[in-house]
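Here the complex is missing a single protein chain, while all its other protein chains stay put.
To keep things simple, chains are lettered A and B as they appear, and every chain counts its residues starting from 1.
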Amino acid sequence: MNNSIVVEARDLTVRFDGVVALDAVNLKLQKNELRCLIGPNGAGKSTFFKCLAGMQIPTSGEMIVKGEPTTGFDPYRIARLGIGIKTQVPSVMNGLSVKENIWLAARRTNPTKRANKIVSDILDRLNLGDLASLEVSTLAHGQRQIVELGIVLAGDPWLVLLDEPAAGLTGDEVERMISVIKEINDYATLIVVEHDMHFIRRIAKMVTVFHRGRVLIEEDVDTVLSDPVVRDVYLGKRQ
Amino acid sequence: MIVSGAKEIITTVIVGLVLAYGLPLGIDTFTLTVLSIYALLGLSLGFIWGFGGILCFGQAAFFGLGAYAYAISAINFGTPWIPFFLAIIIPAIIAAIFGGMLFFGRLNDVYLAVLTLVFTLILYKFMNVTAGEEYVIGKARLGGYNGIPGFETLSLPWDPSEYIYGDSLFYFSFTLLLVVYLGLRWLLRSPFGRVMIGVRENELRAELMGYDVRLVKTAVFAIGGGVAGLSGSLYANWAEIVTPNLFSLGQSAEVIIWVIVGGAGTLFGPILGAAIMGYLKFLLGQQSLIDNTLVLGAVLVLAVLLLPRGIFPVIVDAFKRRGWKRRAPANRPPRGRRRRRERRDEQ
Partner (left out) sequence: MDYAAVVIVEILYGISVLVIISAGLAVVFGMMRVINLAHGEFITLGGYAAITAHSLGLPIFISILIVAPVVVAVFGLIVERLIVRFLYGRLINTMLATWGLSLLMIGAMTMIFGNTTTGIPTPISGFTLGRYQMSGYNIFVIIMAIVTVLIVYGVLKTTRAGLIARGAMQNPEMANAFGYNTSRIYMMTFTAGAALSGLAGGVMAPLVGLNPASGANYIAKAFITVISGGTSVVSGMLSSATLFGSVSQIVTFLSTSVIGEIALLVAAVVLLRLLPTGITGRFLKDRV
């Protein structure tokens, strides 16, 4: 049974200059799960995400991926474990074309020919064919989000981390994002950090709610969304 | 910008032949040789800065190391060709070690600039105090500020009595310039080159793709060091003496000026910048009204303020209107600032 746990955080704590961003968080993720992390701003979900992605070194505690401790790994070592990461602000190579961006991701693990094939597959899959030769800096925010998703997919990850994938997307793009996320979930495990409740409702199965650096509740989506405490946390923040 | 390799080689060779024939008609080959050598040095910085995103303020260090490596080993071996290759390999290795230390420490921007500058100064100061008898490498005395004269210069491999000097040294240097230019173009089109441009564009994304950015940058820096070393060894052959001034701050500044004037972000720009500024320096050297350094400084100030992209991209834009857009220089401020801002947002 233990084999099916692919990601595990043990007492993960992050402090910035006296502020506790994560407070001894414990979290387990099953293989092929689609887990959403939600919570108000500053709840710690993004910090948790960064610890997992190697972009933040935890003050204490451990991160374990497939039984191997990865605490303090650089991002490239995390990526080499087969983990694909989409950051909050789209992190793309602005001066390169859409195609070149995706190609670079595909080429790391594949020879050139195979990489070219992967690129054209992904361009089709994400409907990016028309934009293929445009410089990424010329694209709209939503399109850049999709390009970044393409970069992530090109690495053929078994675990995909998405930080606010729906931010800045148009209605059509949201639909495409949802279908791609569901498609990825057929063969890979996903962690999605998101603000947008409508989006969460559409994709989520299990949801972990962060609040003030701790895990507030971890339940299936319907239970979480009808939970009065969760609503207080969110509404309290919105007022 | 996707020009087939064969077409590019043919173009470069034709342009090269025209220049090799035409230039000596107007300028003596002694000057042209040193301009080719400068162009090679400019190319080395243009490569690591414009395409690797590494701004080295001390590229003169590897130029000087190449020159010294050639001179010292030429005295010890008594033949020119082993030293010639050592003068490429030794600076490349030193660049790999020093660069590795910086990049694995994740030093960037201003720290990288200052430390590369300090590196050059350490060499400059050290070489200046090596006048004593005790500073000897093999048979070669380092000679302090007087430098090292009297080493074996390049000759034909099959006939050591036929020295390569004068016109033939120009053709040799110029050919090497073309070969290195084509080699770097080829490298940029290879998967490694694309990764290196990717790293320049967005280090975090390159990391998240699984590339070890530190290793890529170290490799780029080492290649730049090797090319600078080659240029230094040619310089040693041209000047027939090497002195600590090769490591001076002024020398480092000049390389930067060439690249800025010509335009970082292209390979041809730095070559053009080095040739233009080198020739300007030569012309200024023939008069005593205005100080040489003053003009160089003024050019740098004005170039940064008025032409941050350099001359060459501006010329190309004027001709092409588009097409070169993707080759926008690494130091173009708006993008750099945007990128930094994004990175900060992500933290």
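Keep this in mind: a residue touches a chain if its C-beta (ideal position, glycine included) is under 8 Å from a C-beta of that chain, and two chains touch if they have at least 3 such contacts.
This one's a predicted model, so the numbers in the text were calculated from it and none came from an experiment.
Of the chains displayed, those contacted by the omitted chain across the entire assembly are B. Across B:Ile93, B:Ile137 or B:Ala253, the single residue that touches the chain missing here is B:Ala253. Checked against the full complex, the one of B:Asn128, B:Ser173 or B:Asn202 touching the unshown chain is B:Asn128. Only one of B:Val13, B:Ile82 or B:Val110 touches the chain withheld from this view, namely B:Val110.
On the side of chain B, touch with the chain left out of the figure occurs at residues 55, 57, 101-102, 105-107, 109-111, 113-115, 117-119, 121-122, 125-126, 128-129, 248-250, 253, 256-257, 260, 290-305, 308, 331, 333, 336-337.
Note that only the chains that are shown with their structure count from here on.
Each chain gets one centre point, the mean of its Cα atoms, and the points for chain A and chain B are 42 Å apart. Residues 191, 194-195, 197-198, 200-202, 204-213, 325-326, 328, 335, 338-339, 342, 345-346 of chain B touch chain A in their complex.
The touching residues of chain A, when paired with chain B in their complex, are 53-55, 74-76, 79-80, 85, 87-89, 91-97, 100-101, 103-105, 107-109, 112, 135, 137, 151, 155.
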